[in-house]
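Would you mind keeping the following structure in view while I ask a few things?
Missing here is one protein chain; the remaining ones are kept as they sit in the complex.
A and B label the chains in the order they appear, each numbered from 1.
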Amino acid sequence: MSTGVHTVSPARLPGGGVVSRLACGVVQPILSRVVRRIAARHPSLFARLGPHQGTDFLIDPVDLPFALHLRPDPGALLFRAVPRDAVPQAGAVIRGRFLLLLELVDSEEDGDAAFFSRDLEVTGDTEAVVRLRNALDDVDGSIAEETAAMFGPPGRAVLARLRRAYTPEMERT
Amino acid sequence: MSLAELICPAGTPAALRTAVDAGADAVYCGFQDATNARNFPGLNFTPDELAEAVTYAHARGTKVLLALNTYPPAGKVDLWRQAADTGARLGVDAFIVADMGVADYIARTHPGVRLHLSVQAAASSPEAIRYYCEHFGVRRVVLPRILTIPEIRQIKREIPCEIETFIFGNHGLMVEGRCSLTNYLTGQSTNMDGVCSPASDVEYARHEDGSMSSQLAGFTIDRFGPEEKAGYPTICKGRYTAPHRPEGYYAFEEPVSLNLSRLLPELIDAGVHAFKIEGRQRSKSYVRGVVRAFRAAVDDIRAGREANMADLVALTEGQKQTQGAFETKKWR
Partner (left out) sequence: MAVTEMTTKLTLGPIAYHWPAERRRDFYARIADEAPVDEVYLGEVICSKRAPFHEGELPEIIERLERAGKTVIVSTLAEVMLKRERKATDDLAVMDTPEIEVNNAAGLYARGRRPHRIGPFMNAYNEATIAWMAGQGATHVCLPTELPAEAIAVAAAAARDEGLGVEVQVFGRASLAVSARCYHARAHGRTKDNCRFVCEDDPDGMPLRTRDDAPILRVNGIQTQSESYVDLLPEADRLVADGVTHLRLMPQDVDMVAVAGVFRDVLDGALPVDEADGRLGVLSGAVNLSNGFYHGAAGYRRIAMAART
């Protein structure tokens, strides 16, 4: 049974209400800076997105108090935090734990492997997700590191702490 | 001539650099169109990207093989010819081909560039391989994943070219180059368009009970329980019912990947010249992990040491691996 266009079921996940809105407000300026910076440094990314530059992606880190809405349109880039009870209609939804998503962005983890193990869930327009994945995979270096570096030593410390917190889950070959 | 060359997948320029840095002897890649069998959205190379990739690889002693391994439908042959011309101009080390018309064109127009016979040509006997060697000057055959090691050894004795075998990755069940399953459901052809279960026709649906269905063009290919490992939504890895199998079963094959790491010494002994890692559609992370592991294993074997392979099961489809036909013909 296809569920067509997807919205996250707010009942099952945290991230609505006042706390979520506050968190969104805190991270929003950071997100905007991050995405503008990535776009400026990796323009070839958009070519690989092809017709899906205008697609709305909902990136849903299940362990954060909010979801992320991305529209990778080079002319009107959008990357914003949204409370789970107010997510937009999305063409594609990518759902998983935050660090896994971060590692997928950085190609430290393999998306297909995460999908096989059911740690990653994809619904909606599969081609859009595949294009986004391939576009990000063609970026050399670490987007997470780049992002952390934007905020200097405090940024790197946050990233390192985040990774340490997840270490038991990170055991890879 | 090096023994046991490692032939590695490159779906993007970054993946190509990753493979080269991880120790690939050669990388294989394709253009962003129907001329290769991994014509997937957002994947592959523009001519400019390929030019840079060739420079990068050659500077590090790595060869670049260009896959032109689909079958041009009548009226569109020029696209394949132009791709060959571009590849030759950019200095690729070999073309991987399947179509006789394409092979003939390259043999006549670019006789200086090596021709490898793609697995898509489905040449599984010495006679078939010799046909391509004698007529088009093919220097290497990529064998279908359906032969046992004794059969490979026998073939090697009877052919005048090198043998390349797959050692890791997607475990194709159908004879490659003879499969229209995708076209039957989606209208896009594996042979002519270079697609297999195209993402544009794939949809995953999550159900209330935590199970997930994978659908291709509206047909349910499989349904995975909440804890069950998943596979690609390819028709040949789907679960179906038959009159006496009402419970549903994997009619062709389970989601599983090929892993021949333990058979490498035997394959070398059987006369295999090159080992191919499947996965141009996979991430840099996969390329890095798999190429490094096999690089170390091949180096160990060359040095006379026992190979100590890293565990790659996390990267396999369904998180299961098989030695397929290579181990026993009971697989058939």
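One rule holds in what follows: a contact is a pair of C-beta atoms (placed from the backbone, for glycine too) under 8 Å apart; a residue touches a chain by one contact, two chains touch by 3 or more.
Computed from a predicted structure; not experimentally measured.
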Q. If the full complex is used, which shown chains touch the chain that is missing here?
A. B
Q: Pick out which of B:5, B:25, B:99 or B:203 touches the chain that's been left out of the picture.
A: B:99
Q) Which listed residue, B:19, B:67, B:161 or B:179, touches the chain dropped from view? A) B:179
Q: Among B:12, B:62 or B:124, single out the residue that touches the unshown chain.
A: B:124
Q | Residue numbers in subunit B that touch the chain omitted from display | A | 71-77, 98-102, 104-105, 121, 123-128, 130-132, 135, 144, 146-147, 151, 173-175, 177-181, 183-187, 189, 191-192, 217, 219-223, 235-236, 238-245, 248-249, 251-253, 325, 329-332
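Here, only the chains that are shown with their structure count from here on.
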**Q.** Contact set on subunit B toward subunit A in their complex
**A.** 11-15, 17, 40-43, 198-200, 202-207, 212-213, 215, 218, 224, 226-232, 255, 281-286, 289, 293, 310-312, 314-319
Q) How about subunit A: which of its residues touch subunit B in the complex? A) 1-3, 48-50, 52, 104, 107-113, 115-118, 121-124, 126-127, 129-135, 137-140, 172-173
